[in-house]
Each structure stands twice: as C-alpha cells, then as structure tokens.
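There's a structure below that I have some questions on.
The other protein chains are all here in position, but one chain of the complex has been omitted.
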Amino acid sequence: MKVKTRSLPVSYRLAVTSRVLAAVVGGYVVAALASVSLTMWLPMPRAEAVVTGMMTSFLVYLCAVLWCFACRSAWQAWLGVIVPSGVLAALSGVAYWLGQS
Amino acid sequence: MLLALMLCYGGFTALCLSMDRHHTELLGHKPSVRRRHSLKIAGWILLALSLWAAVSKTGWSLGLVEWSAVLMLSALVLVLLLPYRPRLALSLAGLSLLASPVAAFA
Partner (left out) sequence: MKDGFRQAMAWLHTWTGLIFGWLLFAIFLTGTLAYFKDEISHWMQPEIPARSVSSEASLALAQDYLQQHAPGASRWLIDLPSAREPGLSVRWQQLPAKQGERGQFTEKRLDPQTGTEVQGRETRGGEFFYRFHFQLQMPYPWGRWLSTIAAMVMFIGLITGIITHKKIFKDFFTFRPRKGQRSWLDGHNAVGVLVLPFHLMITYSSLVIFMSMVMPASILASYKGDVRAFFDDVFPASSVPELAGKPGQLAPMAPLLERAREQWSGGRVQRLTVNNPGDANASVVLVRDGADRVVHDVSSAVTFNGVTGQLLSSTPQQPVAMAIAGSFYGLHMGRFASPVVRWLYFIFGLASTALIGTGLVIWLGKRQLKHAKSAVMPFELRLVEVLNIASMSGLTVAVAAFFWANRLLPVEMTNRSDWEVNSFFIVWGLSVIHAMVRRGRSAWVEQLALAAFLFCAVPLLNALTTPYHLGTTLPQGDWMMAGFDLACLVSGLFLAWAAWKMQRSGQVPVATRQRAKPITLEREAN
C-alpha cells in the first residue's frame, strides 16, 4: 500500500477512494443491518433487543472498516461489505416475515 | 483507594523488573530465570490483591471503576518516574509494600 513515488498514480487514489466509500457507507449499512437482525432475532423484550442491537452495531462497523483496508483490493472491500449486507438483510427479512404471520 | 493504589504500584514495579531490559536499567544486571518468574508472579498477585482491596470496600460497580483508575494512575506514575528518577520509583514501590499492611488494617 505504501508507494514511494513523488506523486501518486490516479489508480492508487481511485482505489483508496473506493475503499473509503466501502468502509464509510458500506460499513454503515452492514452495521445497521446487523443491529436490525440482532433486534429481530434476540429472544428479549422489544426495547431491550433494540438497545442491545444498537450497542453492538458499532463493533460491526469497526470490523467492516478494518476489512475494507486490510483486504487485498478495493473490489474485495466492496464484496466484503455487500455479501454480509445481503445475508443480514435476508435474515432480517425472515424474522420480519415470521413476526407478521 | 489508597491501599489499592499502593498494591497496584508495587505490582507494576514487580512486573517491570521482571523484564530483562528494565531490570538491567534499574538494578544493573539481568535477572536470573527464577527471579524473573518470582517477580512476574508477585506482580500479578499484587495486582489481584489491589482489585480485592478496591472492590471489598465499595462494592463491584464503584470498586471496578476505582480499580481501573488506580491501575492507570500507578502505571503512569511508574513510567514517568523510571527515566527521570529510577531510584525514587523503586523506593516508592518498597514503601508502598511496607505501608500496605498498615493501610489494610487502618
């Protein structure tokens, strides 16, 4: 990741920007979906589940951000954010549907 | 809280001395394997005792808070003293350990 040239190539800057977006925006989405999933699935009264979900969401956000910069490419960063989002969204959806019926 | 502070400070000093580099800096020679082990054990025991001292007086919630505070303070004091006043750092540790039984029963 460390480039020693005088001015950094555009491709590098694009890659960094991409990772930052994945981390900031994607990370938030993963964290929010994680909090929703937890809230829906935890066997506690509603208010407690919500509070628990919100409190743990920041740890999820942290992991997402670290992943986005630790992985080998910007593409992997986005993958690492989109796939969990999908899974969590599905989990939340199932819980919601179960709650409805 | 004073007792917990003294035990913490003593414990950290012991743990510090159990490291080759610091033992050499402070006492002039590398510690033997036995000394290193006993210092490590002593250090951890003192830290555990300080936790007991903090919690037994004020209960778990306030006790844990005071213990963490005392832990951080004693570590800061030790690390600040070490490069400037190493002998004071060591004598404070000795004094703390001597004074602890007094503080415990006062």
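Here are some notes:
Letters are used for the chains, namely A and B, taken in the order the chains are written, and counting of residues starts over at 1 for each.
Basically, contacts are C-beta pairs under 8 Å (C-beta built on N, C-alpha and C of every residue); 3 or more make two chains touch, one makes a residue touch a chain.
Remember, predicted model here, so these are calculated numbers, not experimental data.
Taking the complete complex into account, B:L73 is the one of B:V55, B:L73 or B:A99 that touches the chain left out. Only one of A:S18, A:T52 or A:Q76 touches the chain withheld from this view, namely A:T52. The chain not shown here touches subunit B at positions 1, 12, 16, 19, 21-22, 61-62, 65-66, 68-69, 71-73, 75-76, 78-80, 82-84. Touching residues on subunit A toward the chain that is not drawn are 1-2, 31-33, 35-36, 38-40, 44-55, 57-58, 61-62, 65-66, 69-70, 92, 96.
Rule of thumb we're sticking to: only the chains that are shown with their structure count from here on.
In this assembly, the C-alpha centroid of subunit A lies 42 Å from the C-alpha centroid of subunit B.
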